[in-house]
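A protein chain is absent from this complex, but the other protein chains hold their places.
Right, chain A next:
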């Protein structure tokens, strides 16, 4: 896939995916200022620890959503495989 077609594929959702990617940063870097507390305990963990664990899991969920929405993955699968696959 040439860079040009890739760019035109990415354009419609160009901003959406990076914005989704920014969510975990917001949750962890910003969230820690509000979540720095012991109570309530969740799953036996102090709240701050639970909050971080929650965002680690949500990072994975976010990236799964990004992967599904990324048009590059649907098209690039075949192109990648052809260009880079079996030697």
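Quick notes on this one:
In the analysis below, a residue touches a chain if its C-beta (ideal position, glycine included) is under 8 Å from a C-beta of that chain, and two chains touch if they have at least 3 such contacts; residues count from 1.
One rule holds for everything that comes next: contacts and distances are computed from a predicted model.
Set against the options "Carbohydrate ABC transporter membrane protein 1 (CUT1 family)", "SSS family solute:Na+ symporter", "(Fe-S)-binding protein" or "Ferredoxin", the UniProt name belonging to the omitted chain is "SSS family solute:Na+ symporter".
Chain A residues in contact with the hidden partner, per the touch definition given at the top, are 3, 18, 21, 24-25, 28-30, 32-33, 36-38, 41, 43-46, 48-49, 52-53, 55-57, 59-60, 62-64, 66-67, 70, 73, 76-77, 80-81, 83-85, 87.
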